[in-house]
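Before anything else, here's the structure in question.
Every protein chain of the complex appears in place save one, which is left out.
Let's look at chain A:
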Amino acid sequence: MWHLFDGQWQNPLDAADKIVPYLDGSNKPIFHPLNDSGDHVVLINARDIALPGTEWEKRVYFHHTGYARGATWTLAWQLHEIDPTMIMRKAVYNKLSKNLLRHGRMARLHIFPDDKVPDSILDNISAQIRQQRPVPTRLDHYPQEQVDSFPKIFDWPKDHIIN
């Protein structure tokens, strides 16, 4: 069974909590630690995840090459520029149970930075995981008529500069 999850405007740390039961199969009533009943999860729009607060600037990802002076600390926004799937992947990887099955379960997670998914994967999908927070609509995404007809108390003067 393949599930789809839309990462648009979702907190990757909360979304990982939601995805992990699908990967290890613990969302099923037939779950047993000895049987391998995990599902595939396809995560789209990983580029548009939303970290809360100041996490983009404050969250640091540590890596060590193993050599002397091989330690690197990468900020979340820098890592996201390098690989837009990496924050989501690391969030799920850290939420999975720490055992020998972890890599096999990670292999069932398919992350795409945008909504362009190969048909070979999209054809498998038969369910969608519900998002955790509503996706806000930006002002320039509303149709112009709706913006114009929205009730307002007063009109800004023509020469008023808002920003």
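The rule is short, and it goes like this: a contact is a pair of C-beta atoms (placed from the backbone, for glycine too) under 8 Å apart; a residue touches a chain by one contact, two chains touch by 3 or more; residues count from 1.
To be clear about the criterion, contacts and distances are computed from a predicted model.
Candidate names were "Trafficking protein particle complex subunit", "Glutamyl-tRNA(Gln) amidotransferase subunit A, mitochondrial", "DNA-directed RNA polymerase III subunit RPC3" or "Large ribosomal subunit protein mL43", and the UniProt protein name of the unshown chain is "Large ribosomal subunit protein mL43". Screening A:Gly66, A:Pro134 or A:Pro157 against the full complex identifies A:Pro134 as the residue touching the chain left out. Within the complete assembly, A:Pro29 is the residue of A:Pro29, A:Gly53, A:Gly66 or A:Pro157 that touches the hidden chain. Contact between chain A and the absent chain runs through residues 1, 4-6, 28-30, 32, 39, 44, 115, 122, 125-135, 150-151.
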